[in-house]
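With one protein chain removed, the remaining protein chains of the complex are shown where they sit.
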Amino acid sequence: MAMKQSTGKRIGVTVLAWVVAFLIFFPILWTFITSFKSELDAIAMPPKFLFFNWTLENYFAVQERSNYLKFAYNSIVLSIGANVFGLLIAVPAAWSMAFAPGKRTKDLLMWMLSTKMMPAVGALVPIYLLFRDLHLLDSLFGVGVVLLLINLPLLIWMLYTYFKEIPVDILEAARMDGASLLNEILYVLTPMAVPGIASTMLLAVILSWNEAFWTLNLTTSNAAPLPAFIASYSAPEGFFWAKLSAASTLAIAPILILGWFSQKQLVRGLTFGAVK
Amino acid sequence: MKVLVKGLLGAGAFAGFALPAYAETTLTIGTVNNDNMITMQKLTDDFTKANPDIKLNWVTLEENVLRQKVTTDIATKGGQFDVLTIGTYEAPIWAKKGWLVPLDKLGADYDVDDLLPAIRAGLSYDGKLYAAPFYGESSFIMYRKDLMEKAGLTMPDKPTWEFIRQAADKMTDKAAGVYGICLRGKPGWGENMAFLSATANSFGARWFDEKWEPQFNSPEWKNTLDFYVSLMKADGPPGASSNGFNENLALFSDGKCGMWIDATVAGGFVTNPAKSKVADKVGFALAPDAGLGKRGNWLWSWALAVPAGSNKVDAAEKFIAWATSKHYLDYVASKNGWADVPPGTRTSLYKNPDYLKAAPFAQMTLDSINSADPTHPTVKPVPYTGVQFVAIPEFQGIGEDVGQDFSAALAGSMTVDAALAKAQASTEAAMKKAGYIK
Partner (left out) sequence: MATQQTTTAGRVLVAPSVILLFVWMIVPLVMTLYFSSLRYSLLDPDNVSFVGLQNYTAFLTDPDFLTALYNTLVLVISVLIISVCGGILVALLMDQPVFGQNVLRLMVIAPFFVIPTVSALVWKNLLMNPDSGLFAWIARSLGFDPIVWFTNWPMLSVIVIVSWEWLPFASLILLTALQSLDEEQKEAASLDGAGPISYFGYIVLPHIARAITVVILIETIFLLSVFAEIYVTTAGGPGNATTNIPFLVYKQALLNFDIGGASAGGIIAVILANIVAFFLVRIIGRNLEG
């Protein structure tokens, strides 16, 4: 199917792919364009696509009002920090569940996922009281721990499925050759697992980046990440489209850049052709 | 990528360490992201220059997020805020609980008696002021003078609901995208219920009788809701059941509404040529009545308060005194012009000819605020205070439920009678659970 394609078909597929991608991307593009409009242009009807007075006033307004870099810094520290530590815990667990499964492995996996099922808002007050007593309110450490814990089941799950893709016969072969457990992990498993780990990490970072319940409710100012920055631009009395769009663009930008750089890892995923 | 991350890390670290380097009082101020508060945030140099030992740390959030954060924090004594921005709804309830510090050290030149009496009454408990008003609002009618003229009508200063219906019918021209009237429909105790509770007052309805029995089974409520639903069906914009303040503001500013009944702060938006296409065509009138002695306007103010148990009370009161003073109003005017001054708090502002000239809606705002009486909001007697809300802790939840029923009635997915019956049942259950009805 992928091999013998006529040029016509190829062009067709290309056009189709671009149209689909454009439609999916459009709301974000629209937000981006809106961020350069005046508030009145943002709600104008018929909509203004490209021909309007492009302005940077929204970005200046945002810049003047809030310390974007501080919010972005907190977001980066929280989402990367929490998930790096998360990986350190999750990789060994997922590894052993994939390659040395016990009778209860599946139940264990299910149970882990079920810890995510409590609606966050139902547990807010208990956690808030706990944080107050432990003096963790508005601290990066406190929110970081929460983010780590809510992402941990997801990390384990995704890693588990990626690891499952690794052909067991390779490991068997390595064991026959007398490789120790450490060597097995270091020289056989790791190179094959890196893409899976990378894409898991990226997804988890994105989820932490967008987590807006715990980050909003457990921080005030010192540890407040970008969702709090967004919340200071959404839904005031009066027009806010253009400014919210500018703030959103700023909030998405770092993660989009990260996405761009890890793009290859992200979609290449696990291709074992080279290893085999 | 690495360079970028390093840059961000460096900048963030700098911002993080710059703050606690001085030995001084830092006030964490939680506030709403409305324009007047943003202006205050920009103008704080005036305060910090006079008080170099006080640092201000702003936490600006949208209204609902701020409310849930602030309430959680004060109720659990989390101590995250030194100055809170709260509304007329919270102030008396929290003061009663002993959660707020009475503001009795605002200084000799603060002139408490200059505060508008209705606003001051809404923020006081037991005769003491517990929150200082930063800005105050009521609701009134904004209408298009040109469309009114085209319809061959003249808006009286004190219109009746019957007149509003006639005018709306005549102004509506759906083919041209003009709707005679825009009203709130999005469910929420501060959204459609603010409008509908105030409107119900003017129709002679009330939330509860003297024994806290809900009154949605009364003919007055049925009249209110019948009128609202049929008016909006005939003359309102499509999708009104998800329109709140901002959606209606967008419609009105874009020239799509003949009339709009909403908060008086909107006057500043719709008359600003940078924000409104119809800036020079807007007239104002008092909220309508039904000849029963009450008008359908509400009363609200955003006010600054200090949580009990704070160890920075003196600094906090100093800041509040500054932010709600006459001096602050003058200062905003000197920087941004009179139109930008936070409205609705002080009598003296409405005697200032410069302000009256810059704000065409000023007189009508003052009249609206003065005609609202939070202590006697309804035609028949009630056991509660509050115009567009009932000042009991349970109201937020009850108001939200009833708001959903009424927005369903507006959307047409439920009849008016069914919505009222459902509201009656759910409110009764909630009041029983809370112990008001034995």
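For the reader, a short list of remarks on this structure follows.
Note that the chains take the letters A and B in the order they are written out, and that residue 1 is the start of every chain.
As a convention for this text, contacts are C-beta pairs under 8 Å (C-beta built on N, C-alpha and C of every residue); 3 or more make two chains touch, one makes a residue touch a chain.
Small disclaimer: the values here were computed from a predicted structure and weren't measured.
When the whole complex is considered, the residue among B:120, B:144, B:186 or B:294 that touches the unshown chain is B:186.
Only one of B:52, B:152, B:238 or B:293 touches the chain withheld from this view, namely B:238.
The set of chain A residues touching the chain not shown comprises 1-4, 10, 13-14, 16-18, 20-22, 24-25, 27-28, 30-31, 34, 42-47, 89-90, 92-93, 95-97, 99-102, 106, 108-110, 112-127, 129-130, 149, 152-154, 156-158, 161, 164-165, 168, 172, 175, 181, 199, 203, 206, 209-210, 212-213, 226-227, 230-231, 234-235, 241, 244-245, 248, 251-252, 255-256, 259-260, 263-264, 266-273. In the full complex, chain B touches the omitted chain through residues 68, 71-72, 75-76, 93, 97, 177, 186-189, 191, 237-242, 247, 250-251, 254, 256, 393-394, 396-397, 400-401, 403-405, 407-408, 410-414, 419, 422, 425-426, 433.
By our rule, only the chains that are shown with their structure count from here on.
Averaged C-alpha coordinates give centres for chain A and chain B that are 37 Å from one another.
For chain A in complex with chain B, the touching residues are 38-40, 43-45, 64-67, 69-70, 72-74, 76-77, 124-125, 128-129, 132, 137-138, 216-217, 220-222, 224, 228, 231-240, 254, 257-258, 261. Chain B makes touch with chain A in their complex at residues 1, 4-5, 8-9, 11-13, 15-16, 28, 30, 32-35, 38, 41-42, 57-65, 68-69, 72, 76-81, 245-246, 249-250, 253-254, 263, 265-266, 269, 274-277.
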